[in-house]
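Can you read through this structure? Questions will come right after.
Missing here is one protein chain; the remaining ones are kept as they sit in the complex.
For chain A:
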Amino acid sequence: MDNVGYCNDNYESLQNAASDDELVDIAGATLDFSFTEDVPPLDPEYSSGYDIYTNGVNGHVSGISGNAKLMDLLDEPVPGVGTYEDFNTIDWVREKSKDRDRHREITSKSKQSTTALVDSITDAFSGWLLMVLIGLMSGALAGGIDILAYWLTDLKEGVCLNGFWFDHEHCCWGSNKTTFQEMDKCPEWNSWAELFAGSSEGAAAYVLNYMMFMLWALLFAFLAVILVRAFAPYACGSGIPEIKTILSGFIIRGYLGKWTLIIKTVTLVLAVSSGLSLGKEGPLVHVACCCANILCHLFTKYRKNEAKRREVLSAAAAVGVSVAFGAPIGGVLFSLEEVSYYFPLKTLWRSFFAALVAAFTLRSINPFGNSRLVLFYVEFHTPWHMVELVPFVLLGVFGGIWGALFIKANIAWCRLRKNTRLGRFPVLEVLVVTGVTALLSFPNSYTRMSGSELISELFNDCSLMDSSQLCGYVNSPDNRSDSALFSAFSDRASGPAVFSNTLPDRPAGPEVYTALWQLALALIFKMLITVVTFGMKVPSGLFIPSMAVGAIAGRLLGVGMEQMALNHHDSAIFKSWCSPGADCITPGLYAMVGAAACLGGVTRMTISLVVIMFELTGGLEYIVPLMAATMTSKWVADAFGREGIYEAHIRLNGYPFLEPKEEYGSKALAQDVMRPRRSDPPLAVLTQEGMSVGEVEAMVADTEYSGFPVVVCQDSQRLVGFVQRRDLVISLDNARQRQEGVVSTSQVFFTEHVPPQPPSGTPSVKLRGILDLSPFTVTDHTPMEITVDIFRKLGLRQCLVTHNGRLLGIITKKDVLKHMAQMANRDPDSILFN
């Protein structure tokens, strides 16, 4: 056998397909490969080789040309080939073509028998069935989480004697002893001081309530963090940065598993109820994605294919936001804008369907009461005036500035936690932060209540049902606006609901001033404590705290404007539209706009935020103020830094996330970025024949590359294909175990036809089945802009670089990311994964 130095001269390579490829745009649904149809095979080996590649991966042994009797063992599917390592990127191209082949096979077989026809119908329906199941499961979990969060939050303050499972509002629900002056109190609900000491007034009772509050908060936080630590460390944090990375093709095994689901649900309730400044929307997206991942295992179509599974996960992200806020359309837009990487139109319709199913399930469970879907139902519909756009834009500026500063501060704090000793004591950190939060938040009633309660109160304008201090306007002996009676007779009296809208401007009473400075203190407190809280080792979300900060700022501005309008109603600004006795300024609207501005500044959401806000509040009248504030806040925040909070966390963790929207402005060529560089050792390649099992294993063990190009021979460096490291290791192990007589000197063949072996020699290992015969290549003079575009649009992991048809080097996704980091003057070594 003198294959040494002898190169097979056949033109097997048709690799220039990459430059013929049509570049696919993201919105355009499926990826298209022109070369499978257009380019005729120059070599009869080629077409059968391609068939074997795809069939081999799919596990079918049809289509093998006759010479393969020796190797029949290896043509059966080896378990594990085609799967991916943890913390690696999937091969989108391969997954998509696997799915297309599966679909083609089912359609062709469906004409043969009735069972096959039924199979093809169930296969088509399985996607929709999966959406229904995801919606049901996520809706049920979200409803349960809401009920539990209400109960546990109120448990810090007291207990219900009618049944310990009722929270404060439900305890006093049927009670006949609630009075008008104190709408919240009833004898069935006892605060801890009442329970233990018998009285609810006085210094001793206050101190006792304080201590019990802190004790419960610490207990909840402690349980949350030890459960996370003991059972599912992946359950901490928000989850959205990691889900973004997973949807772009990364694999994190266990991140969407059942233990993570259980622990995240259980500890989310505890974390939210412990009084920490965090929300549950981000974690609910993670919970919904976990449900989707677990349910995918019921269907082979989704279990075996990573690309199809990510379509389902995109839909699940939409479901998560939909159940968090009760906003299905906003959820779909959030998934499209923030979380998903590839979002074909089919996913749009399916996400909406799943979000609706989830919303319907939530409605049946009815955690908000009154069968209402939306979280902060707002009942006023007063019009706003063009002059008010100025304060709305001001709120947008505030939101943008706060967003940018918050991101910088939070990332600095997280970096501190990551690199210094602070990060070694996670349990202690959680306890200390909870203790400080409870200590400082109890005295102020606006920080004592939970985030969503605070936002509801700030959004609502004063009606009879509201007994908050913010409604303590002058004009009524017992601090209720009873000039409602006056306006009801002078204006149109169309029913009780009209009262809340026609309250005229009123001067603020002393209660309102107290509320104002308490709110100002609450604003400062929340701004500072959220920086430290987001990113701790308990499930934590960001939406509610940002909205709370914005709502407080908005309400303060709104009350200020209202008083200004009242006292200066003769000035030019207010005279035209704000006559005395007419209702012109609604502070609740300012709170809404402020909340949208702050949330937009932090996350840089645009249309999804506006849609979520108007779905939340049920009013289309306020789209223009919301849009004005959101746009302003995004522009202002972008002036300080281009990344939202989730991209910043992705950057902090070093995930290999190639930003689909970032613009690339450098004039580098592919040869500047490719490896090996001049000082590096030469490219590690395998030859299609002539290497022994021992040599291949040595090369695999010596290097850490995740794949190896296969060339015709070392001299010519003409490209045959690309083989993944994982597949190579598994196949060689399998060959050693299953095939008889394979030793380290056995020859490894990547060719289609293996030359006949002398009967006394050792059998060869044929690895044609794991070889990817169509790796993407670019020439060395391809501009990096186009290369980065190819990586983004096709979801590549690596791309080979050729020069005059010969293999020159390789560019991996990690190289691209490092290069982009260098261009942006960031540290290229922060990219940790490939």
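As a convention for this text, a contact is a pair of C-beta atoms (placed from the backbone, for glycine too) under 8 Å apart; a residue touches a chain by one contact, two chains touch by 3 or more; residues count from 1.
One rule holds for everything that comes next: contacts and distances are computed from a predicted model.
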### Query
Name the chain not shown, per its UniProt record: "Protein unc-119 homolog A", "SAGA-associated factor 11", "F-box only protein 42 isoform X1" or "TMEM9 domain family member B"?
"TMEM9 domain family member B"
### Message
Considering the complete complex, identify which of A:G331, A:G535 or A:G601 is in touch with the unshown chain.
### Response
A:G535
## Note on the structure
From A:G423, A:G618, A:P783 or A:P828, the answer for touching the chain not displayed is A:G423
### Message
With the missing chain put back, one of A:D86, A:D672 or A:D789 would touch it. Which one?
### Response
A:D86
## Note on the structure
chain A positions in touch with the non-displayed chain are 79-80, 83, 85-87, 115, 118-119, 122-123, 125-126, 129, 132-133, 143-144, 147-148, 151, 163, 165-166, 170, 173-176, 178-181, 183, 223, 226-227, 229-234, 236-237, 242, 252-254, 259, 262-263, 266, 269, 298-300, 364-366, 369-371, 414-415, 417-419, 423, 426, 463-465, 477-478, 480, 482, 484-485, 488, 493, 496-497, 499-500, 535, 537, 652-654, 704, 725-726, 729-730, 733-734, 737, 832
